[in-house]
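Structure, as structure tokens:
What you see is the complex with one protein chain gone and the rest in place.
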Amino acid sequence: MRDKPRRVRLGQAAVLLGLLAAWEGLSRRAGALFLPGPGAAVSTVVDGVRGGWLLPHLATTVVELGWAYVWAVAIGLSLGFGLGTRPVLREAYEDPLLNLYAVPKVTLFPLFLAAFKLGMASKVAFGAFHGLFPVAIYTWTAIRTMNPVHLKVARALKLSSWETFWRVLFPAVLPGIVTGLRLGFNLTLLGVVLGEMFASRGGLGFLLMSFAGAFDATRIVAVIVVLFVMALGANGMLLALERRIRRGPEGYLQVS
Amino acid sequence: MEALRDVSLSVEAGEFLAIVGPSGCGKSTLLEIVGGLQAPTSGEVVVLGELVRGPRADVGIVFQEDSTFPWLTTLDNVKFGLRARGVPAAEQEERARQVIQLVGLRGFERHYPRELSGGMRQRVAIARTLVLRPKILLMDEPFGALDAQTRLLLGNELLRIWQEIGATILFVTHDLIEALRLADRVVLMTRRPGRIKRTVETAAPRPRDERLMASTEMARLANLLWEELREEVGEEGQG
Partner (left out) sequence: MTLRRKALTLRWLTLLVLFGLVEALPRAGLVRPATLEPASVILGRLGEIIVTGSIPSPYFARTGSPTLASHASATLGSILMSYAGAVVVGTAGGVLLWRVPLLARILQPYLVVYYAVPLFALYPLFILLFGVGFVPIVLLGFCFAVVVVMVNTALGFRRVDEEVYPKVGRSLGLGPAQMYLSIYLPAAAPYVFSGWKLGFAYSTISVVASEFLISVRGLGHVIDRSYRNFETANMYAAILLVIIGVMVANAVLTRLERQLYRRRG
């Protein structure tokens, strides 16, 4: 990371501490039963691991997430390259797909349940359905906004198809694709968790709902902490990858 | 990073002064300081007997990039400064139309910048500045983004306008020949940190057509400036 002035680092630490302090404060106000504080949350997580109710569900979620992401990337990249390289397809499907992006995809979950039944498969499919959109959109946009002069240069240098793809096309579109991969991951996670919350017998989302039914705020918060830490960890890695590839000025990283 | 050092310049009223120099020599910075958009770290600028502390009503600036507001028509663009100063609407209308005619854009009042060519947009920007009746006009490579033919055309238009309004013009350009063709005096700056290297007087009647520009005197001046400029750029290139 570029050297940040001390003021910025101090400020960031201050924000983090402030958030934790606010959390603790709210917890005391609302009562620990309604909203456990950070300390209680962490100890509950540890209890959960020891007590055995956390890890199996965490494993379920991770497995579903993994498969869903693989599918999201595969379908997203195919769609992205298809629409990126064939103007007819893009002209036909870009607008409807962008519109579909804004639709609450959760309303289509019953379709997934009907097709894949109650097991892991429906969550995997649902998560993939969420995540493929940013991957595809960023991919075809990256291809479309690539400077056409690069291809002319490749032709002038008489590069083979493979060389053109690998040494010209691919590096040119990679930055855009990598951003799409990151945002796709976030949406896949959201889709998987949503699916588990709605209709599942396992997974962290399922835990959230069953603890809600049992009015167990402490364990809910513990699960939230686990989810958030997982998401932040994965994003940290993906961001580092993105920064390495973009190597551009910090500042305009895509948020969503 | 220092942009300028020890620049000392005085400009006569009604003079057309051109400033040329290698890229990055600080000519734009100089103009912005005179225009009050930047403050010098040391020294002072006196315009019409008064110290420059900020942008002034009697000094107008024309920028190199297309600075016309794309969300306004030509007429509204030109009226913009008048409106900001609270000039009554009827007077705004009259003065704006007059200046639009002066820059040769009559009939395009209701057009939006995206419907105009690059050269026309610069005319709108110039009109927007002229309508405020500045005594001094600062122009920062105003034709730099345009093609060579339009540059020639607008240069002549500028001379015509200048002769009508009689303002003082400081004209920054990278084009030596353009400077010699338009100005009374040409100031050559060194590379960064910019200093004034050389000043020449053109002392030739206008309009300066091709024949005049090819005359021995002009050729001598041009060569002189070329050599001095090459020194500046050459050193950089070998650095």
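In order of appearance the chains are A and B, and numbering begins at 1 in each one.
Throughout what follows, a residue touches a chain if its C-beta (ideal position, glycine included) is under 8 Å from a C-beta of that chain, and two chains touch if they have at least 3 such contacts.
As the structure is a computational prediction, the values presented were derived from the model and not from experiment.
Considering A:Gly52, A:Pro104 or A:Pro148, the position touching the chain not shown turns out to be A:Pro104 (whole complex). Interface note: of B:Ala57, B:Ala89, B:Ala148 or B:Ala219, the residue touching the hidden chain in the full complex is B:Ala57.
Take subunit A: the residues that touch the chain left off the picture are 4, 7-8, 11-12, 14-15, 30, 34-35, 87-89, 91-93, 96, 99, 101-111, 113-115, 183, 186, 189-190, 193-194, 197-198, 204-205, 208-209, 211-212, 215, 217, 220-221, 223-224, 227-228, 231-232, 234-236, 239, 250-253, 255-256. For subunit B, the residues in touch with the chain missing from this view are 35-37, 54-57, 60-61, 63, 65-67, 69-71, 80-81, 83-85, 112-114, 132.
Heads up, the rule we're going with is that only the chains that are shown with their structure count from here on.
Annotation: 52 Å between the Cα-based centres of subunit A and subunit B.
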